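On to subunit A.
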Amino acid sequence: MTAAAPALRQTAALAWRSIITTIRLPQAWFPALFFPLVLMAIFTASFGGAPGAVPGFPPVRGFLDFAVCGAIVQGVLIGGTSAGAAFATDIEGGFFDRLVASPTSRVAILTGRLGASMALGLFQAVLFIGIAWIFGARVDGGITGFLVVLLIAVIFAAAVGGLGVYLAIRTGSGEAVQGMFPLFFALLFFSSAFFPIETMTGWYAAVARVNPISWLVESMRLEIIGGATVGTTLAGIGTALGLAVITIGASALALRRRLRVAA
Partner candidate 1 sequence: MSAPAVETRDLVREFKGGIRAVDGVSLTVDSGGIFGFLGPNGAGKSTMVRMLTTLLRPTSGTAVVAGYDVMADPGAVRRRIGVALQDAAIDPYMTGRELLRLQGVLHGLPRAECRARAEDLLARVGLEDAADRRVGTYSGGMRRRLDLALSLVHEPVVLFLDEPTTGLDPTSRVALWEEVRRLNAEHGTTIFLTTQYLEEADQLADRVAIIDGGRIVADGAPAALKAGIGEPLLTVTAGEGSTPEAIAGVLARFGPIIPGSVENGAGVRLPGGSSAMADAVRALDDAGVRFQSIDLAEPTLDDVFLKCTGRHLEGAGDEAPAA
Partner candidate 2 sequence: MRVVTVSLGLAGRNLLLVRRVPSVFIPSLVMPLFILIATAGAFHGIGALPQFAGESYLAFTIPMAAIMGAGFAGINSGMTLARDLEGGFFDRLQSSPAPRLALVFGPMLAAQARGILTTAVVFIAGMIGGVMLPGVGPTLLIFAFGLLFAAAASFWAIGVALRSRTVQAAPIMQLVVFLSVFMSVAYVPLDAMHGWLGAIARYNPVTYILNASRSAELTGTVNWSETWPGLVSAAALLLVLGAFALNPLRHLENR
């Protein structure tokens, strides 16, 4: 047995606990599934006439094909916020201290959380694409394209999960973490998550262009609507990885600082 084995088992156990508590608490998963689907439906019904009629709109089979990746990213953002709030509640409620007081691997405390976020992200991506498929959307990139979308979604889920953990450790309050959500929502709208950047003008377009959410969604989207290249695929994976490195690194540092203070 290698030294990493207990940490892996603890990660799996803690991730499983996070997943179970998420499933048992409807307010933890319902918004992360409901709101992206409802917005996707409303946008598809409202903007169904856009493809082919709005100058700058990319060629797509239907608006739903265009919209599904925005829904996935939105769902991951909502899920990550809830997960961060749940982690903060663990800190408030003393579960965290109990973990720290046990011989649980410090790494597993973090990776357990992230694992649960990644599992939820994977589930959301599969579910949303499946529902879009039922309503007529198709994945142009086939199985490979589908897998790339899932991969980016999962890495992004880890990134958002890391951000949630970071905020939870820094604020120690579930309410404060949940209170950050409007900010994420703004980030989402000021991007090309719901509508193509080519149709935007002025400062709004400028903001959307430098918003990493745009890079992420656009890369995922090309796998579905067609036109993905090795370059666009790597750009999406790279963006997600970059975000993940930053947020997980920050949360690991915050965790270490907190444990040092506690010791």
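Just so it is clear, a residue touches a chain if its C-beta (ideal position, glycine included) is under 8 Å from a C-beta of that chain, and two chains touch if they have at least 3 such contacts; residues count from 1.
The set was built so that all candidates are chains of the complex that A comes from, given by their letters.
Just so we're clear, the structure is a prediction, and the values are computed from it rather than from any experiment.
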item	value
Options 1 or 2: the chain contacting subunit A in this complex	2
Complex interface listing, subunit A residues touching candidate 2	27, 38-39, 41-50, 53-57, 182, 186, 189-190, 194-196, 198-201, 204, 208
